[in-house]
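Just one protein chain is left out here, and the rest sit where they should.
The block that comes next holds chain A.
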Amino acid sequence: MTFLGMPPFPQAAREALGDTQLRRNLAHATATIRAKRAAVVAEVPEWEELRRAGAAIKDNTLRQLDRHLLRLERSLTDHGVTVHWARDAAEACDVVGRIARSHGVDEVVKVKSMATQEIGLNEALAAQGVTAWETDLAELVVQLGDDLPSHILVPAIHRNRAEIREIFLSKMEGTDPELSDEPAELAAAARRHLRQKFLSARMAVSGANFAVADTGTLVVVESEGNGRMCLTLPEILVSVVGIEKVVPTWADLDVFLQLLPRSSTGERMNPYTSTWSGVTPGDGPQEMHVVLLDNGRTRALADEIGRQALRCIRCSACLNVCPVYERTGGHAYGSVYPGPIGAILNPLLKGVGTDAQTDSLPYASSLCGACFDACPVRIDIPEVLVHLRSQVVDVRRGPRPHAEAVAMKAASWTLARSGRLRIAERVSAVFSRLGRRRLPGGRRAVTRLPWPGSLWTDARDLPAPPAESFRKWWRRDERS
């Protein structure tokens, strides 16, 4: 789920911020998709009601998740699907690998799927001698470039078309050396490459956007048609589905199929929606498996405030509106789930206190709240971020507190009594003549402080403290 060896967010972000091409690609791509989303959301007068409905369906389902999952298992089994339960990534990868090996398959085609990225399926299959081909165009770019995804919906958002052309020329066999960087030509080149894979692969691996419990229907929502090819051409289909993807009835899809495309691609309707309910004799894959994946979801479910993150339908709206994501890109989050949702989902799935990288994620936000406003299922991401920060702090409490904890304790002690604050302000007034710079208007400013003040003054001037606090002025002038 997380990329190995990633430094905590602040360090990873620092490097990303210095990447001029990345900054430009992201600013352009997120601005475009933000504008598209805003336009199609504004068309729907009942958008707020839809958001509330989406959140309510998910919450009600999560409240009785065990019941809905057993119902899903029964429906799937009734329709000839083999259901597997996977506690974690290793179990899930093992199931998929065993199915491939039992059929002597050494090549599988893949539908774009976050769950399989999360469990590192491609790498696990490769270790067992099975090659997994990503067939989504952007996933293909990432795979060929030996790169990591940086966005949930558009994993190659950090690449521009010139970079994609270079990747195709050097990594995609049989690419015409005359290939230009026109998007249509790039897509055509990828299509020629992928067509062979679709026609030769005997096994496909997918995820699912939704799993309908009462009909045993899996749903894949996509834009390119590659998913449809994977879901219909091979003989064997294995779908890895997070347990939070279940919805009780077919009617519930109505809400989500309106919320999802408008929030993710900024379209009224997505180009391809594939639904299948088990095996149809003589048509499509004749052997189907569904791997129901936990991998930390029950841990997240146990968190009363954090569990709302399991409503997520992986639309990426929160990434596209996030001012932090727009500047740092997805790799800085060190996970296949980047951006605001990644900053809460990773610590919820893994638990805080396991590694410094995960613990840094809840702090990778200015708490501006743009993500909550954009979320189609009303996940209050800032609320969960603050909640997770308190978990990070609590898990680190111990006999030898670090510098930040000492500073917070000192601040808490000072602010617990106004008399103590008054003394602190009297001390700070001593420094009111500090600083030679004048701010517009004439006030003195400090331009350089020792650490930790340098964290501020390295880039920002700081107004010098006033000679008299408000409190002191009030006592002198106003109290009568």
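In this text, contacts are C-beta pairs under 8 Å (C-beta built on N, C-alpha and C of every residue); 3 or more make two chains touch, one makes a residue touch a chain; residues count from 1.
To be clear about the criterion, contacts and distances are computed from a predicted model.
You can't see one chain of this complex, but its UniProt record names it "L-lactate dehydrogenase complex protein LldE", from the set "Fe/B12 periplasmic-binding domain-containing protein", "Cytochrome bo(3) ubiquinol oxidase subunit 3", "Sugar ABC transporter permease" or "L-lactate dehydrogenase complex protein LldE". Only one of the listed residues, A:42, A:90, A:408 or A:430, touches the absent chain: A:408.
Among A:107, A:214, A:287 or A:461, only A:461 touches the chain left out of the display.
As for the chain not pictured, it touches chain A at residues 9-10, 13-14, 17, 323-324, 327-328, 362-370, 372-373, 386-394, 404-405, 408-409, 411-418, 421, 424-425, 428, 437, 439-441, 445, 447, 452, 455-456, 458-463, 465-466, 468-471, 473-475, 478.
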